[in-house]
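The structure's right below; bear with me while I get my questions together.
In this view, the complex is presented without one of its protein chains, the others remaining in place.
The chains carry the letters A, B and C, assigned in the order they are written, with residues numbered from 1 in each.
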Amino acid sequence: MSKPKVAIFDFACCEGCQLQIVNLEEELLDLISVVQPVTWREAMSEKDDDYDIALIEGSITRPEDEERLRAIRDRADILVALGACATIGGVNKLKNNFELDEVKRCVYGDAADMPHLDTAMTKGADEVVEVDCYVHGCPMDKKEFTHIVKSLALGKEPVIPDYPVCVECKQRGTICRYEYGEICLGVVTRAGCNAPCPSGGLWCFGCRGYAPEPNVQAARDVMEEYDLTVEDLQSKLKLFNSKQEPTNA
Amino acid sequence: MGIRKLSTASLHAWVDRIIAGNRVIGIQAKDDKFAFAPLSAAGDLRLDHDVAYTPPKAFFQPAIETLVRYRGIEHESVVDDDPFVLFGVHPYDMVALNQMAEIWSRDNYDPHYMSRWEQATVVACDVQNVSENCFAGCMGTAHVKEGFDILLTKVGDSYLADYRTEKGEKLADLMEQSRDATDGDLRARREVWHANNRLLRRHELQMFPNNLPELLEKSYDHPVWEEMAERCFSCGSCNLCCPTCYCFDVQDDVEWDLQSGERKRAWDGCMLASFAGVAGGHNFRGDRADRYRHRYYRKGKYVPEMIGECACVGCGRCISACVANIANPVTVYNRLLEDE
Amino acid sequence: MPESVDINVHHITRVEGHGNIVVKANDGTIKKVEWQVPEAPRFFEAMVRGRSFMDIQTIASRICGICSVTHSLAAIKAIESAMGIQVSEQTDRVRRLLQHSEQLESHSLHVGYLVAPDLLGVPSVVPLVSSHPDVVKTVIRIHRLGNEWMELIGGRMTHPVSIRPGGFGMLPTEDDLRGLRERLEGIVPDLKTLAEVVASLAGELPDFERETEYIALVNPPEYALYHGEIGSTDTNRTVPVDQFESVVNEYVSPQSTSKWTRWHRDSFAVGALARFNLNAEYLTPLAAETAKTLGLQKGCCNPYMNSVAQVVEAVQAVEDGIQLCDELLEAGIEPEKPQVEPRAGEGAGCVEAPRGILFHRYAFDENGLCTSANICIPTGQNHGNIQHDFEALVPQVLPSGQEETERLLKMLVRAYDPCISCSTHYLDVRFE
Partner (left out) sequence: MSCSCNSTSDKDLYVPEPATVLKSEPMTELERFLEFKLASGRELGHMPGQFVELSLPAYGEAPFSISSSPTKNGSFEMVVRQVGNVTSGIHRLQAGEKVGIRGPYGTSFPVEDGLRGQDIMFVCGGIGLVPVRSAIHYVLDNRDDYGDVKILFGCKSPAERLFTDELAAWEERDDVEVLQTVDKGDESWSGNVGVITTLLPKVHVNASNTAAIVCGPPVMYKFVIWDLYEMGLTADGIYVSLERRMKCGLGKCGHCQVNNIYVCQDGPVFNLGEIEEVREAIQ
């Protein structure tokens, strides 16, 4: 089997996920022993439209980006969504909670009506095209990324956790954020990141999207016990999971 | 073997001598909780801890461990045999470790777990401060009679060190300024045990634990399972923090050569949604309530039927860990008893 | 020789974010020289409205993956200023220690992975792996340390989680700090090697100068990165951070619709070179020596030298990092439990990001919910200056032909180390 050709594309995002690829350091050399990058604007000048695997970073926020993504989908055998912006729309989806016109006016004032400032509702990649594989997280976890690349190279379905972040907190011995009276979305969020946020002194804000069958209703029910409000919870859920069911906690 | 008495100061001096020659894992402060961690000075040891946040099983069955290393089809067993001293294990956790040793060694002997167990010198310590949810007194685990190499009990301002094994004696040999315990000391120690039996009851189980299998036998269709599970996140916290839960998952990690790598096992939990799911989408315990019930049955019936002891040792960790506040075994078992 | 060129670099490579270069000249007459930024706008200032002050850092960090630490710090400082919070000396030190990790990580990434290929005439770092393996390994070691340092203090690489309003949610232990200190000491030889390599290639940097106003934080007698006021090479007057709007003077350029900035001149520059020009005398000893080795002198106005200034700053970050470790270890680490009661207010926060001075301003209501935000980003501040550099450079280099012109323009853009995804929270350019 010849090395699969990989192309990396970015849409609206902070490029932190691409940075995680660079952060592989020496392992980057191992990576290119298994796959052959042919297009990667942030790191190399060469470009090639012939590729097997397309890695998509960023959310889709403009009609022209949808077209670009469709063209990429057509060329790629496997399309991988890289990071929260691409997998679930990520933080960019916060915008969807406002009137779009008002959002533009807020940032651009009188210039807001100019056509190039047009923005549409933010979408994750799979709201535009079919996605074969998800690398969750904001930013994605580089270890999980390498696991996924190796799996693709082996023709294997990557094993992505389908349980909540709590599991990884317990595995790490991290003290539960609820012990500090804070809302942590770990209970409804898909693990796989190794819980860096709760372990690093923050709560989980749900960047990996919901775990399968999240019990959001239960989360709503327990708020009172911690002197927290459902509004607090809703607000937290919106941060990374706006307009993605089930948000109506 | 024997029982020695030493002052708190000599205890510290003794611990420092142990540290000088051994890898010591000791109970220490972690934020405003306590956790076992590598100990570098006796001053960091907190024998007054209420409960170790993560149970000591983590040092025998690590959260993630390598079982086998492979290169192509050549497989090689990976067994950790680095000796260590585990310092400050509470009695209920000691009971849990004893159960685990029984389970991991019976039928199919597990060299990975058992090697660590055999290499460990366990210094248990009677409880000085009760954690908010401990109910060990109800489970008969407020005090432990065996399994440890040394048992420390604080009596007044001093400690009694009861060493039972050769490994324990080796450590005890490092004590300076200690004397044999007197009958009076032993009486004082018995009082501590009695007191602890009363104090470690933050929740009161209305029955003896050995009646649980019978009670559960009759409770399979009780509404409590559905009612409680309604609020369950299927987060597995109650499993993973439990000193007697040992279920695991196994996955292969592969190197970049795509040929060699490691087969690893990691903590798993029967409360997690896909625990009993198989390829093709069928899930043998797809309902939250079924999973919820399974955990209580496992603690109160299945494991007891296997090893003859209740698998809940009353540490109360699951009660604290459950965000939904539904994981309290005492609440559930009492409810079953009430409705009988 | 009258030259005709038609340069249209659609999405310049090896920079963070999307930028275009358009140059059109007919028979030596320059028709068009433009630096364009077609990055999709992301509307951060609008998105943060209604969010709790406790979530602002999490969101602000996402403006840019490469400067996530400094965006976080600027946001936190603004929040604390709005809520009237004083942080402890320990918090202050640990934050500065964290900021240095990003300086090291970002500068080594930029110089090693993005600029070095230009200096060595290859399209990416990949060919260097076989042609200059030792250099690549050195860069990797430095970059890795920057990242692991960031992870240690910030809780992870990229988008730190330990920083909270009022203090840290997670602090390094004293053992951590001792370990870090040792590693920082250990990286010094690699930094020296890097400096030597860059010095040996400095001849490849174009000899182009343009009188420029440089703007950076100043806080004598330190090489200001975290505290201080806004200084300029055009004036001795400094401006308090809270008045940053009067410095950046955002305006809409007639040639493009992006908001540009200017103070005393048509444009100004921020970044490593700006900081060096304003603060060189306060460099730590080895950093000062490195500047000498590299031939970098105060008053330099060759934008290509920004990459060289970054190397100097990488050394500075490590030296000052060691100093901060020592100070922290001497004082001993005290647990922190930041508890902040929200109150209504408004505040600005400023830090030096790797790419230059960065401003955040937020207003909150009495529940601590954000009511408005203004974020002014270094790359945004540099866009105008890049344009003016282009205008000065193109006539000089046009005779060397299309290819060379294009190469030098791309190198120029890269020298600024633009972080375009940052800048597009508010900036967009009309382009054809």
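Note that a contact is a pair of C-beta atoms (placed from the backbone, for glycine too) under 8 Å apart; a residue touches a chain by one contact, two chains touch by 3 or more.
These figures come from a predicted structure and were not determined experimentally.
Asker: Which chains here touch the chain that is missing from view?
Answerer: The chain that is not shown touches these displayed chains: A, B.
Asker: Could you tell me which of B:Y70, B:F84 or B:W193 touches the chain that is not displayed?
Answerer: B:Y70
Asker: For the chain not shown, which residue from B:D16, B:D44 or B:D110 touches it across the whole complex?
Answerer: Of the candidates B:D16, B:D44 or B:D110, B:D110 is in touch with the missing chain.
Asker: Specify the residue from the set B:A181, B:V254 or B:I319 that touches the hidden chain.
Answerer: The one listed residue touching the chain not shown is B:V254.
Asker: In the complete complex, which positions of chain A touch the hidden chain?
Answerer: Listed in rising order, the touching residues are 154-157, 159.
Asker: For chain B, enumerate the residues touching the unshown chain of the complex.
Answerer: Its contact residues with the unshown chain are 67-68, 70, 72-77, 79, 103-112, 114, 220, 246-252, 254, 258-261, 263, 265, 268, 270, 275-280, 282, 284-285, 290, 294, 297-298, 301-302, 305-306.
Just so it is clear, only the chains that are shown with their structure count from here on.
Asker: Identify the chains adjacent to both chain A and chain B in the sense defined at the top.
Answerer: none
Asker: At what distance in angstrom does the C-alpha mean of chain B lie from that of chain A?
Answerer: 37
Asker: Please work out the Cα centroid separation of chain B and chain C, and write it as a whole number of Å.
Answerer: One centre to the other, that is 50 Å.
Asker: Two or more other chains touching the same residue: where does that happen in chain B?
Answerer: 31
Asker: Spell out the residues on chain A that touch chain B in their complex, using ranges where they run on.
Answerer: Residues 27, 30-31, 33-34, 147, 150, 153-154, 159, 162-164, 166-167, 169-173, 175-176, 178-179, 186-188, 211-215, 218-219, 221-222, 225 of chain A touch chain B in their complex.
Asker: Can you name the residues of chain B that touch chain A in the complex?
Answerer: 30-31, 33, 35, 53-54, 58, 63-64, 230-237, 240-241, 251, 253-254, 256, 258, 266-267, 269, 272-274, 288, 320-321, 323-325
Asker: So in the complex, which bits of chain C are touching chain A?
Answerer: Contact set of chain C toward chain A: 11, 13-18, 39-43, 45-52, 55, 58-59, 62-66, 68, 109, 113-114, 117, 123-126, 129, 137, 140, 143-144, 147, 154-162, 164, 168-170, 252, 257, 421-422, 425-426, 428-431.
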